[in-house]
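The structure appears below as C-alpha cells.
All protein chains of the complex are present and in place, except for one that has been dropped.
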Amino acid sequence: MTSHNPDASRAAYYEQIAQQRLAPLWESLHSLVPKAPQPKAQAAIWKYAQVRDLVMQAGALISAEEAVRRVLVLENPGLPGKSSITPNLYAGLQLILPGEIAPSHRHTQSALRFIVEGKGAWTAVNGERTTMHPGDFIITPSWTWHDHGNPSADEGGEPVVWLDGLDIPLVAHMDAGFAENYPEATQPVSRPEGDSFARFGHNMVPVRHRVSDPTSPIFSYPYARSREALDTLYRHGELDEWDGVKLRYVNPATGGWPMPDIATFMQYLPAGFKGRTYRSTDATIYCVVEGKGTVKIGNDEFTFEPHDVFVAPSWASVSLAAQAESVLFSYSDRPVLTALNLLREERS
Amino acid sequence: MTSHNPDASRAAYYEQIAQQRLAPLWESLHSLVPKAPQPKAQAAIWKYAQVRDLVMQAGALISAEEAVRRVLVLENPGLPGKSSITPNLYAGLQLILPGEIAPSHRHTQSALRFIVEGKGAWTAVNGERTTMHPGDFIITPSWTWHDHGNPSADEGGEPVVWLDGLDIPLVAHMDAGFAENYPEATQPVSRPEGDSFARFGHNMVPVRHRVSDPTSPIFSYPYARSREALDTLYRHGELDEWDGVKLRYVNPATGGWPMPDIATFMQYLPAGFKGRTYRSTDATIYCVVEGKGTVKIGNDEFTFEPHDVFVAPSWASVSLAAQAESVLFSYSDRPVLTALNLLREERS
Amino acid sequence: MTSHNPDASRAAYYEQIAQQRLAPLWESLHSLVPKAPQPKAQAAIWKYAQVRDLVMQAGALISAEEAVRRVLVLENPGLPGKSSITPNLYAGLQLILPGEIAPSHRHTQSALRFIVEGKGAWTAVNGERTTMHPGDFIITPSWTWHDHGNPSADEGGEPVVWLDGLDIPLVAHMDAGFAENYPEATQPVSRPEGDSFARFGHNMVPVRHRVSDPTSPIFSYPYARSREALDTLYRHGELDEWDGVKLRYVNPATGGWPMPDIATFMQYLPAGFKGRTYRSTDATIYCVVEGKGTVKIGNDEFTFEPHDVFVAPSWASVSLAAQAESVLFSYSDRPVLTALNLLREERS
Partner (left out) sequence: MTSHNPDASRAAYYEQIAQQRLAPLWESLHSLVPKAPQPKAQAAIWKYAQVRDLVMQAGALISAEEAVRRVLVLENPGLPGKSSITPNLYAGLQLILPGEIAPSHRHTQSALRFIVEGKGAWTAVNGERTTMHPGDFIITPSWTWHDHGNPSADEGGEPVVWLDGLDIPLVAHMDAGFAENYPEATQPVSRPEGDSFARFGHNMVPVRHRVSDPTSPIFSYPYARSREALDTLYRHGELDEWDGVKLRYVNPATGGWPMPDIATFMQYLPAGFKGRTYRSTDATIYCVVEGKGTVKIGNDEFTFEPHDVFVAPSWASVSLAAQAESVLFSYSDRPVLTALNLLREERS
C-alpha cells in the first residue's frame, strides 16, 4: 500500500480481505442501517377484470391433479422471480373446477384462503370439511393436513376462485420449510362440518381444552357473521377517520391472531368515506369484497372494484376512499413485526 | 416450671407466651397443615319449588329501591352467618318487579347474573344495556358501574328472578373491597344494545383494541347460542363420561375466563346419563336450567329440577346423573385456585 | 304478616327464610360490600428483646423431633385463635438447636425462611442443602420435600432462629391444603450445595430448562449479595421518598416472584430517612435486619430494632423512618391481590 493514493490502497485492501470472506462495513453501513425502511417491494394492483380470464384459462391448461395447486402467483413488480407479493408473504389466485381435488399435504407454511368467487367447494383441515362461500375466510394452519375439493357439475359444483395468502417467502428466508404429502388424495373425514365452530365459535370452549398451539381451533370465519358485525358497528356510529369500521379476526382460544405469522382484517367503508393517511412497517395485501373506491399508496393511486387485489409495502403511506359502500379483506405480516419488536405505526 | 408435670409446665408456658401474642405451632400443626382439605362448607341444595314463594314474598316486604338489591342470600349450612355459599363465593336469588330499578353502583367484587325466570328486565354495564332471557349469562365486572331495571307492567314488564354469583367472601377475606354509588339511579345509556357483542362476539375484535383488563368485553352470553353449541356437539357424538358435554365461557379477547376470579360453565347431560365421579379443589355452585336428575356430592344425594341450586365444596366427590335431558349452569373459584397454583383434580 | 309493624313482619319473614338457609341481603349489604377495606387484622409489633427468651425456652420444653417444627406463631391480635398474622399469611419464629433435625415433609403451602440469628444450620429442598446465615432468604416452595437440620455442638452447631413465613391461612381459606411426610427424617442429598445457584443465579439458565412451574429454581438468596446491591444503589444516589432503596426478590427463570403467592422484598433506609406515607391492599410483614427506627401504621407508632417483626394490615397507611441506617426484609400477599386484580395502591 502506498500512502499516495488512499483509494487505491483501500481497493487493494478490499481485494485482500475478500479472500478471507471479509468485507469493509464502512462502505455499506448506510445501506445496511438505513435511516428509514427502503423496501424493494412496490405498490401494485391486480384488477380482477383483467386477471379473471387468465385464471379461467389455467383451468384448460392444466388439471388440479397435475398442478397439485392450480394457482397464479401475484408477483410484486419490485421482487421479480421471487414468487412474493411482499418480502414475507405470498398471494395467489387458485381455481378449482367442479369434480376436482387439490390433493392433501401439509407444510410448515401457514395458509389462508379468502373466497373470491363461486361457492360449494370445500377445504378439509384436521378431519373436518368446511364449505366455501364468497367472503369466507378459511385457514389451513402450519403443519395441518389439508386438501380442497369441488363437487362435480352434476352435484351442483361450479368453478371456485379464492385468494391464497401464505408466508412462503418468510419461511424460505428463515430456512424452515418442511412438507409432506398425504398418502391419499383426500384425508378421511372424522368430524362433521361445523364441529370446530360449535366447539370454539360461540365464546365458549370445551372445558378440558388446553391451548398448546398458537393457531386458531376454528378454521372458517363465515362472511355472513363478519359482515353483520361490521354493519352493526357502523349503524351504532363507529367510524374511524383512518380505517372506517375495521375488525381483526382472532383465535377465540387466545385472543391472538388466527395464525402466528399472518394478521387478517376486514373493514367497512361507507359510501363517501375519505380516509386519512396511515403507514406502518407491516406490508399489507388487500382483497376487495364489495364496493368501489380508490386507494393512494405512496405516490401511486389505484381505483378498486370487487375482487381486485392490491398491496402496500412497509412504511408506504396508505389512504382509502370509497365511492360506494365497500368491504375490504386484508392480511399482513404484522404478527411477525410485533413478535420481533419491529412494528412501528404512524397516523397522520 | 416443674419437671414433674410436663403438661402443666407446657400450659404455664402457653399462658406466658400468649401475653406476647405467641402460640405454640406444635399444638395446631395437624389442623393448620392437613393431609387433605377439610372444608367447613357442606353440600347443600336449594329446591326452587320451596324457595320461589319466599322470593316473591320479598317483593311485598321491601322495595328494590329500599333494599338497593332485593336478594335472598343462599347461605351454606356449614358457614352460618357468613353470607357465603362457599368460602370464596356468594350466591343469591334476586327479584326485580315491573317498574323497579336497582340503582347504579360499582364495587371491586365481580358479579355474574344467571337468569332463572322471567324476561325483559335489563342490566346496564359501561353505558350499554342488555335484555335478560332465561338461561342468559350476564357479567358485571369488577369496578364497572351497573344497574338493573324492569319495564313497567304497562310496557310488558314481568317479575324477573336471577341467580347472583359474586366473589364477596373472597374479596372480604382479601380485605380488598371498595364501593361507590352512582349519583343517579341509572347510568346514562351511551351505546346501543348489542354493541359489545358486535365488537367482540363474532371471533373478531376492533383493530385498535388493546387488552388492558382481564375481564371480558362482552357482558352477555345469550342462552340461545350456548344451547345451540351444546346441541351441536352432542349430535356430533361428543360425550365425556364425567361431564357429558361441557363448555366453559371465555373472554373472547384473551381466551381466559370472563372475569378473573370466577369460572363459569354450561353443560348438557342426555337423558339416561350416569356420570363418573370427579373432585377438585375448586368449590362449585350449580343452577339447573332444564331437565331432571340426581347429583351425589360426597355422601349426600339430591334430586334436581329446573332452577334448583346446589353446591359442592372443595375436594368433595361429585357425580351427576340425568333422568331427562338436562342443562346445568355452574360457577366456581377455579381461576383463583389456578392463579395460586393450588388447583388439584381427580377423575375416578 | 301485619302491615301495622313492618319490623315485626320482617323479623318473622327472616325466621321463615332462615329455615331454607336464606338470608336477606339488604340487612348486611353495607358490611358485605364496604366503601373501603375494613380489616380485622391490626398493626402489631413483636419486639425481639421480649420474645427471644421465650423462643429459647421452647428449646427446653419440647424437642424438634416431637414438635416436628418448633415454632412460636406470631398471632395477630385482631385474628385471635387463627394462627395468622394477616388473613392470608402466617409468621412464626422457629428454633433449631445443634444436633436437631426438623423432619422432611411436603405440603401445598409455600414457605419462606428468613434467617434471624445463628448460622450453620441447613435447609434441604429437592435434594440440595443450603447453609443458613443471618439475613439469607430461603424458600421451600409448594409441594417440595424439605427438611432442616443443625450440626451438633461438636461440629460447631449453634442455636439458629429464623422467621417462617407461609401462606397457611390462604391455603386454609381456599380448602386446598395437602401434606405428606417423607419416610425418613431427612431426604437424600443428590446435588452439591450451590448447584441451583450455579444453574440459575448468574443471569444464565441451562439451555434445555423448560419453565413448568411458577416457583424459583434458586432457593437461597444470600444476604451478602442482596446487601451489596442495596449498598451500590444507595451510593449511586437511588433514594425513593417512600421506600428508600427497595428491591424485590425475583425468580430468575421468569422475572416473577420466587413463589406464586408471596411477595418478598429487602429495603435500605439511610440514617435520618423519613419516609412518606403509602398504603396498599396487600398486608405486609416486616423483619428488621439491621438498624433502628420507627414505623407509623395507621394510628399506631412503633420503634424497631434488629429482629423485631411488625405487621401492616391491608390499606393501612405506612411510613418508615430510620435513626440509624437500617435494612428491612418484608413479605406480603401481593401476588395474590395482583392475580385477582384486587391490588390497589396509594402514595401520599
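Quick notes
Note that the chains are named A, B and C in the order they appear, and that numbering of residues resets to 1 at the start of each chain.
Rule of thumb we're sticking to: a contact is a pair of C-beta atoms (placed from the backbone, for glycine too) under 8 Å apart; a residue touches a chain by one contact, two chains touch by 3 or more.
What you see is a predicted model; the values in this text were computed from it and never measured.
Partner chains of the missing chain, restricted to those shown and counted over the full complex, are A, C.
Across A:187, A:203, A:281 or A:326, the residue that sits in touch with the chain not pictured is A:281. Among A:75, A:128 or A:308, only A:75 touches the chain that is left out of the view. Note that of A:67, A:101 or A:207, the residue touching the chain absent from this view is A:67. Even with one chain removed from view, subunit A keeps its contact list with that chain: residues 1, 9-10, 13, 16-17, 20-26, 28-29, 32-39, 41, 44, 46, 50-51, 54, 57-58, 60-62, 66-77, 83, 87-88, 90, 92, 107-109, 142, 168, 170-180, 213-215, 260-261, 281, 283, 313-315, 333, 336-337, 339-344.
Looking at subunit C, the residues touching the absent chain are 191-192, 194-195, 198-199, 201-208, 211, 218, 221, 225-226, 228-229, 232-233, 235-236, 238, 240, 243, 246-255, 265-267.
What we mean here is this: only the chains that are shown with their structure count from here on.
Chain-to-chain contact here is organised linearly: an open path runs through the chains from one end to the other. By the count of C-beta pairs in contact, the leading chain pair is B-C. Per-chain Cα centroids separate subunit A from subunit C by 53 Å. Centre-to-centre separation between subunit A and subunit B, using Cα means, comes to 43 Å.
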